[in-house]
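All protein chains but one are shown in place.
And then subunit A:
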Amino acid sequence: MFRNQYDTDVTTWSPAGRLFQVEYAMEAVKQGSAAIGLRSKTHVILASVNKANSELSSHQKKIFKVDDHIGVAIAGLTADGRVLSRYMRTECINYSYSYESPLPVGRLVVQLADKAQVCTQRSWKRPYGVGLLVGGLDESGAHLYYNCPSGNYFEYQAFAIGSRSQAAKTYLERKFETFMESSRESLLKDALFALRETLQGEKLTSSNCTVAVVGVGEAFHTLDKETIQALINEFEIAGEDAPAEVPEEAASDEPAAPEEGAAPADEGAAPMDI
């Protein structure tokens, strides 16, 4: 019936010092379809894979505009993600009411993390089952954060969450060092390449992904279908049947990056470290 005797309650410790319910919530993030984010000095790109629940339904929205300068991409329980994005919108709007200036991204992320943390310390609550990539621009430049159900948050150059995100992470790890100086266009290109890595036996098209941009002189917005398709065509990213090799870096020096399946390498570790 139970996986073990310490996982019936969020607030119950295991003797090994783990909180199983919190770890299960972290698993929920991995079940969701992938979302990726990357940034340069001036821009942040968020991108996600759209998966419809059934042949008959449309897909759920995974990227939300929070304010002109902040947006989120989510993986995990979409419903929880919407609640949290609404909270973030409220915080932003209240801040601009009081100070007539945009809420610094780092502060919003801390508030969000504190909100998630409370759920890990109250017996009558449950942790949020969603991971959020928060991208935004403020006085100190472009930022990308990852917020997880455990209440932890991290700042990244580039990151991917959700199912098969390891493949995208591998791609990003190989290239992130150049991102800081990247132009908006090459950042978009890397976003689409990374996103393609998370697709299995499927072509990347404008109808199975969402891409959003925020940057200097550019309020947060999701790109429309035509723009995305044009980018895919331009870079010949579609993939699958195309020679999966990325033109300029022939994936040679790297010993075949550990694919998705290798993710369980960290299975034993407490996921809170992620």
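Please note the rule applied: a residue touches a chain if its C-beta (ideal position, glycine included) is under 8 Å from a C-beta of that chain, and two chains touch if they have at least 3 such contacts; residues count from 1.
Here, contacts and distances are computed from a predicted model.
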Q: Have a look at "Proteasome subunit beta", "Acyl carrier protein", "Coatomer subunit zeta" or "Ribosomal protein S5 domain 2-like protein" and point out the UniProt protein name belonging to the hidden chain.
A: "Proteasome subunit beta"
Q) Which residue among A:Ser58, A:Ser98 or A:Ser123 touches the omitted chain? A) A:Ser98
Q: Could I get the residues of subunit A that touch the absent chain, sorted low to high?
A: 97-101, 104, 106-107, 110, 138-140
